[in-house]
Structure formats: structure tokens, C-alpha cells
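With one protein chain removed, the remaining protein chains of the complex are shown where they sit.
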Amino acid sequence: MDPILSVQELSVEYATRRGALRAARDVSFDVESGETVAIIGESGSGKTTLAVALVRLLPRNARVSAGAIRFTRDGITRDVLRLDDEELREFRWRECALVFQSALNAFNPVIDIWSQFLDTARAHGMKDTKAVRDRSFELLDLVHLDPERVLRAYPHELSGGMRQRVLIALGLLLHPALLILDEPTTALDILTQRAIIDLLRELRTKLGFSMLFISHDLSLAAELADRVVTMYAGRAVERAGVEDLFYRPRHPYSIGLLRAVPRVTGALGSVASIPGSPPDLISPPPGCPYHPRCPLAIDACLAAVPPLLPVDMPRHDAACIRWQEVARTIGTAERHVAEKLA
Amino acid sequence: MSVTPAEVRLAARLGPREVFGAFWTHPVLRAALKAILTIWVTTTLTFFLIRLMPGSPVDLKIDELMQTSNGALTYDDARAIASGLFSIDLNAPLHEQYLSFMGNVLHGNLGNSFLSAGTSVTSIILAVLPWTLFAVGTGLLLSFSVGIALGLLAAYRRNSFFDRLVTTGGSVVSSIPNYLLALMIVVILGSQLRLIPIAQMRGAFSPGMHPGFTLDFIGDIFYHASLPITIFFLTQLGNWILSMRSATLAALDEDYVVAARARGLTDGRITTAYVGRNAILPLVTQFAIATGFVLGGAVVIEQIFVYEGIGLRLLAAINQRDYPLVQGILLITTTAVVIANLAADLLYGRLDPRIGRAGGATG
Amino acid sequence: MIETLRLLSRRPVALIGLGGVIFFVLLAYVAPLVVSLQDAPDVTSVYLSPSLAHPLGTDYQGRDVLNQIVHGGADILTVAFLAAFISTAIAVTFGSLSATLGGRFDAATLGLTDIVLTIPQLIVLIVVAAIVHPSSFLVMAVILALLQWASLLRQVRAQVLSLKERDYVEAARSLDLGIFHIIFREMLPNMTSYIVIHFILAMTQAIYAQVGLIILGLVPLSGENWAIMLYFARDQGALYFRDSLWYILSPILAIVLFQLSLVSLASGLEDIFNPRLRAA
Partner (left out) sequence: MTNGSPLIRLVHVTREFKTPAGVIKAVDDVSLDLDRGEAICLVGESGCGKTTTGRLLAGLLRPTSGELLFEGNDVWRSRGADQVRFRRAVQLVHQDPYASLNPVRTVEQVLAAPLRHHRKAQTAKQARAAARSLLQRVGLTPPDDFLHKFPHQLSGGQRQRVSIARALTVDPRVIVADEAVSMVDVSIRITLLDLLLGLRDEFGVSIVLITHDLAVARYFGRAGRIAVMYLGRVVELSATQELIDDPAHPYATALIGAIPEADPDLTRSKQRLPLKSADVPSLLRLPPGCSFHPRCPRAEAGLCDVLVPALTPIGGTRSVACHVAVRERTALAAATGPFRFDLPWVDIDKSEGSAG
């Protein structure tokens, strides 16, 4: 069966005064039906650019310079980059809904929530107000909100956690096959974040959609993802199942990230930052973009950009010519990478 | 019902400042209070200006009376006559003069005109004010609606030829003082090219016309007001275009607009309800400020086109030293502007739920 | 400063504005030193069209229009500059005081500002000018300034309030660097661009009001200036003669071009100082 979303060799460029900023380069990954994929990376790694590029909402100064985005549902495959304006409009939200980072700003401040639900439904041909209302009630119930009160409210009258839940409910209005979540819990408090995580897990089981979420927060990926893509300097540097990525990483950057985040409970292990800072995306270093910060870098790393290739485990790819060295230090069954590396 | 100690304390503390404070925090009451205060300050200011300035109108009138009588009047006689003309007792202490003046104002009595004895200031103002409001209002509304449409369009077609044309044109025309534009129209279109019968268009309507809701009359008043309206329209247009353009650009960058596009809303709905509605909000307040500005500019414009509005009357009153009329006109125009501001405040509250429903604290 | 000029050079509009302003300043203050005033009436050459002898023609008394334009700028520019200076000084002083002191002083300043902002300023100005009859530059400038400080004051106050809360100002406070350091080294440098732009716009407003008052004849008419030329042009009925075109258009164009120069300079500076553009 075809994956719901298939991204192939996608590159996105921003035009800046200093030249072309390549925010995403040759990024490829798939999202299977019912699967949750996490894209993790630091600020400037190109992950948000990727999210908006998938529904073609890039800002004016950005463009997709290469690649393909294929979306498959009910046996019909569409090339998102080739949709015309009207097809694109219909594609958005019906097939693939985007839950934004800041839910407050995702709602029009001068219109009440009900109108925004209605707008969305009408734009996709649901003319029956009663049906829209019933569906909205059902969804708001699902996200544990009081539909009556919420639909009458203006965005500023709801708390951050409530707005995030309303946005998730709105995202599910048209039964999309894929939900893209961009830093869905970053602005929220811990307990609210927990509620949203649990809610997403619950909804996924109940409704069976796929999720692609984008975060700098490794722990969110550990919580929710089936598969993880690590991004660095606009490139996907590692692609693996969640256990593989956390326990058997094959790219030095993934290891660096894992070691940079301390745990709250359990063993503290050895924690350390990655030396240096992310590269300039307008004039990146030659070869592997990570080599200036990489403890395993050798001369060959400067020669060419390493391609994303399969490593010693199934469905696990890394863009590192020294992945075997990485594997040797990490092993294949190690629970806590950080401790091993210490 | 028992009274808690807290309530007793609260009651004891309800002095003037607390009451005033309560007014000041309530948005609507606050706006109303500010309006009244503004009118009071302006009125008071002119009252004292007219009486206390060295070479004040009262002194001038006394001098004038003594001179025209060739010494037949003593200073005291002249002062007594002036007193009567100003309908205040110049011998009374200043604060009494002020109180009786304010009392009259509160009763809607703005005094009588010097020149046409017996004509009340109110009736003169009522005869000319509508024409000014008509011209200024039409010009402003026209420029506002056209400006908003053009600004929105320019923002959507950012950096296109249309955008450059509209923004450059708009900013050039709006940096030209409106009365100079009026002069240029008179000189170039009127005198040089003789495209416009300037002389015929004077006044608020043609002589012999009977005011009424007839098509002829309405056509006629538009004919006479067309030049002032054009000037107000042209000179305000640029401001609206530029303001709307930048407000739209800001709105277009907002997350909720991107989110609306992600939801697949139609462009029409996004433009009106998401971009336009939010972009127009800051312009509502600007509209009120513009009212005051344009009403002020009307004085010079009416003078240039000889349009029989309140500005023309004000200048005549100034030149003829008809100070009660000057004072009355100032009071009325201030009131008009203040009301426009008040209306804008209230309208803003209605348009922006974040203001109107203050108190619905966010989490 | 050099950085500002460099950025300015990349914006044609701002550059044209700057050029215009420099041109008019030279025209108003330096050219009169070179060209002497010729104000003797010559009834034989009334309303002449432009020629080599009179590049902009002559007026109703046969005087050279270009000569009047050269000599008629200084007054207007001086009053505008003074008015802008006074209103900016009032706004900056009281705006920052109001924001720093807070409490009743702030409430009173804000209340007064609100009121002044609502008053139809030009009408009040006309009445005040008619009563006061300002006969010196300074009085004229003060009257103009008294009616235009309010909007800048509010903005300065808002700026200072926001700067006061900035983390780096708080850091300076906790480093105990003293109030002078905080005002002159931390806050003011962040406001100069803003104040400069508003100074320029205040000049345009002062010119608008000033010329309007003179055209209406509310200000004692003495000396030479562009607005007085327009007053006499109206007074002598020159508006309605076909051969007086250059006589009337010359002062109008002088004023309009100067206004345009100021506005484009201001908008150019605004672009330059806009941090979003600067960061890019």
C-alpha cells in the first residue's frame, strides 16, 4: 500500500539579500497510514519550512526549488506541487490539516469560534449549517471542551490549552487523513502539554488518522512518534523507528541531541552540549554540514555531502559515512546511549 | 441584609476621586467624560483668550466705539456699550463673567451676533454648519472607502506597477497642503484652461433654488460642493491608501491569515473577513482624527472656493470682530469633532471584541 | 551616522528627499546672500511671462518672481524649524518625564494630551492667531508648537514606557549605572531615529498651518515669504488672470516641493530605521 504522504528530494529556498537561503535540501520521507512521524531539529534546521511547504503555504520569498510531494488517499495519488489553485484550496484541510505552533494566532481575533468552524466547513462545500453544528459539537466533545460555551467565545476568551484543543478539533472537522502539527505544545504549560499529548494519542486511536509533527523537543517524539526524522541544516540526517533512533542512533548529530537533553527521572547519565553552533544556511560548510561540530569527523567528511543510506537495521537510514564507527561505540541493544558515550 | 466591614469602608471611601476613578476605568464613560472635558477646556480657553489677551476683542471694541464716536463717548460709556454687546457684565469679577457665560452655554444660549443685532449665534451656525458637514463628510467618506479599496489592492499586489503607482501618487498628493491644491484647481482648471466655471460654483447652492428634497436641489448642492469635496477626497485619499496598505500587509503576515489559507477558505472570504476586517480596525480611530483635521482645513478651502459653510462664516466673523460668533463656531466645531471621536471609540469597541468585552480575562 | 548615510544612499526616494531639503535650505539661507532683494515696483512690466530677465515672470507690481522666491523661503523655514523644535522638545521632555515619574503627573499629562488631540487644532489655531496676532517668528512658532506636541508626546511616552521595561535597561539598573547612563546611553540612542522622523513631520505640519494662516491674512504681513506672495496673489485677484500663472504657481511649487522633500526624507528614514528591514 502506498504511504499517505511521500516527500521526495524536496528543496526549499528563500530569497534573501545575501543570496539564496536553502532552508530544506533533498528531504525525503514517507508517512504510512495510521503512522505518526516526528521531525526533530533545532531552530534553523528547516523543519517549520518543511511543514508549510507540504501544504504550499510558504511565504512570498520562498519557493520549492526541487522535489515532489505525493499524497495518496483511497488509491488516488496527487502531486501536491502540481495542483492548481482551486484543487489546492480543496486539498488543504480536507486531506491534510495543519495545527499551528501558536494556537492563539491561528484564530481570527475578531470573529467568534463558531464562525471560524462554519467558514471552514462552507469552504469545503458543507452547506448544511445544522450538520456543521452537530459535527463541531461532536469534535469539541471529543477534545473534552464544552461546545456550547466554546463556539460562542472569541479566541482571546479561551486559555492557551483550550485554544490548542479547539484547533485540533477544527483540524479534524473534515476527516483529514493527515494531521500536521507544528510544535503543538511548545507554548503550553507542562500539565496542559500532558493533556494535549494524551488527547492526541486518544484521538489517533479513535479516529485513525496519521500524524506528522514537528518539534525541537525530543521528548515529545519519544512520547508520540512511531518513526523519527532528524534534521540538521535543512537536511534529513537520520530516519529511523523511534526505538532505533533513541537507543541505536547512527548519526553523530542525533547522539549529540540525545545527550543534550537531561532526563527528569531515571538515571541522569552524562549530559553535554554540542560544541559550536549551527551553520549559516546561505553559505554552508563543504561536505557534511555537521562536520565542524562532529567529534568523529575525518577529512573525507569534507569531500561530499553524505547521502541518506540504509544502515545495519531495517528501515533505518543515516547520512553519515562513519555510521559504522557510531554503531561500534553505541552497539545495537544499548538502552542509554548517553551513559555509553560518557 | 448585613453590611460587611469591607462595604462600610468602601462606602466611606467613595469620595469624588473614587467616583471619577470609576468613570475613568469604564471605557464608555471614560470616552464620554473625556469628550465633555475637551469641550469644556476649549470653551474656557477661548473665553479667557478673548477677555484677557492684551489687545483683546473687548478692548478693541471699546477703542473702536470711542473712535467712531469722535470723542462723544467716554471710556466708561463705551465700556458699557461693549458690555451689552458681549452680553456679559464687564464690571463683574472675571469668575462671575465666566460662570454666567458657562451657564448660558449649558442652556444652549451662545449669545447674539454683534453685527446683525438680534440674530442668535445658534441660528447663524445652524444655517451654515450643514453645508460644511455635507462637504467634509462626503469627501471624507468617499476618500475613506476608495482609499481602503485601493490600499487593500495595493497590498495584495505588493511591488507591482499598480502598487507603486497608487502609493507614490497617494503620498505625493497627500503631502500637498489641501488649500494649495485648491488654489491650483482654481488657477489651472478655472482661470487658465477655463474648464470649470469657478464663479458659478460659489455658494452652497444656486440663487433662486428652493431647498427641499427635489432632484434639482440635490443635484445643485452636489454641483456647488463638488470642488471642496474633490479637494477633501484627493488630499485624504493618500493617507487612507497608505494606512490601509500597511495595515493589510501587517494582517497578511498574521498567522491567522496563513491558518485560514491552510483551512482552504476561499480568497474572497479571507480578504473580507480575515484580512480586511482586521486591517480596517486601526483606521477607525484615524478616521476620527481626520475629521478634526479636515474640518480645520475646510476653513481655508471654503475661503478659496467661496463655499458658504462654517469656515467662511468663521473668517467673516473674525474679520468683522464678531467674537460671540467666533466663540460659538469654535464651540460647535469642537463638539462636532469630539462627537466624531466618541463615535469612533464606541464603534471600535463594537468592531474589536477584545476591547468591547474587556474583563473576559485570558487564562 | 555613516551607516545611516550608506543605507540612505540605497533608497532613491530618501535620497531625492534629502537632496530637496538641502536644495531648499541653500535656496532659503544662502542664495539671498548672493542675490540682493529687488522689491521696487515697476508698473511697466506687470505679470510678465517667464523670460531670460525674469525666469519666473513678474508679479502684479512688476517685481521679479524668482527674486521673491529666493528671498521668501527663510521665514517659512525658520518658523517651521522653530515650531518643530519647540514641539519636539515639549514632547520629548514631558513624554519621558510622564513615563518615568508615572502616578498623578502621568495621569494629568495623559489627560491633557488626550484633550489636545481631540480639539480641532487648525480651527483653534485660526482663532488663536486671529486674537494673538503673532508678529514675531518665535510667537508664531510657539503657537504652532502648542498645537502639535500632543501626538509626539504620546508616542515618546509609549516608547519610554516600553524601553523602561526592556531587559537591558533593567540590567543597567541592577548594575547601578545611574540614571544618566540609562537615559543617555541606553534609552535615547534607541529613540533618536524616531524623534528625527517626527521632527521632520512636525516641520511639514508647521508649514501647512503657517502658510494657511498667512493666506487667510490672519498673521500680520511683513517681509517676503512664499505664503505672503500667495496672499497678495489672491488679494489682487491674480488667481483669475490668465497671464499670472507663473506668479501664482511659483510659490505654490516651492512650498509643495519642499513639503514633498521633507515627506520623502522622513519615509526614507523610516524604511532605514525599521529594524525588520535593517536586520535583513
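For reference, chains read A, B and C in written order, and residue numbers begin at 1 within each chain.
Methods note: contacts are C-beta pairs under 8 Å (C-beta built on N, C-alpha and C of every residue); 3 or more make two chains touch, one makes a residue touch a chain.
Please read all numbers here as calculations on a predicted model, not as lab measurements.
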Legend entry - Contact with the hidden chain (one of A:V12, A:L220 or A:A318): A:L220
Legend entry - Among A:P147, A:G161 or A:P284, the residue in touch with the chain that has been omitted: A:G161
Legend entry - Contact footprint on chain C, counting only the chain that is left out: 166-168, 170-178, 181, 185-186, 189-190, 275, 279
Legend entry - Positions on chain A where the hidden chain makes contact: 42-43, 144, 159, 161, 189-195, 197, 216-220, 222-223, 242-243, 246-247, 256-258, 260-266, 268, 271-275, 277-278, 335-336
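Please note the rule applied: only the chains that are shown with their structure count from here on.
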Inset, instruction - Find the geometric centre of each of chain B and chain C from their Cα atoms only, then give the gap between the two centres in Å, rounded to an integer. - result: 23
Legend entry - Separation of mean Cα positions, chain B and chain A [Å, integer]: 55
Legend entry - Residues of chain C touching at least two other chains: none
Inset, instruction - Check each residue of chain B and list the ones that touch at least two other chains. - result: none
Legend entry - In the complex, chain B residues that touch chain A: 158, 254-256, 258-266, 269, 273-274, 277-278, 281, 351-354, 357, 360, 362-363
Legend entry - chain C-facing residues of chain B, complex: 34-35, 37-38, 41-42, 45-46, 49-50, 53, 55-57, 171-172, 175-177, 179-180, 183-184, 186-188, 190-192, 198, 289, 292-293, 295-297, 299-300, 303-304, 314-315, 318, 326, 329-330, 333-334, 336-338, 341
Inset, instruction - Sort out for me which residues of chain A touch chain B in the complex. - result: 52, 55, 57, 60, 89-94, 97-98, 100, 102, 105-112, 115, 119-120, 123-124, 154, 156-162, 170
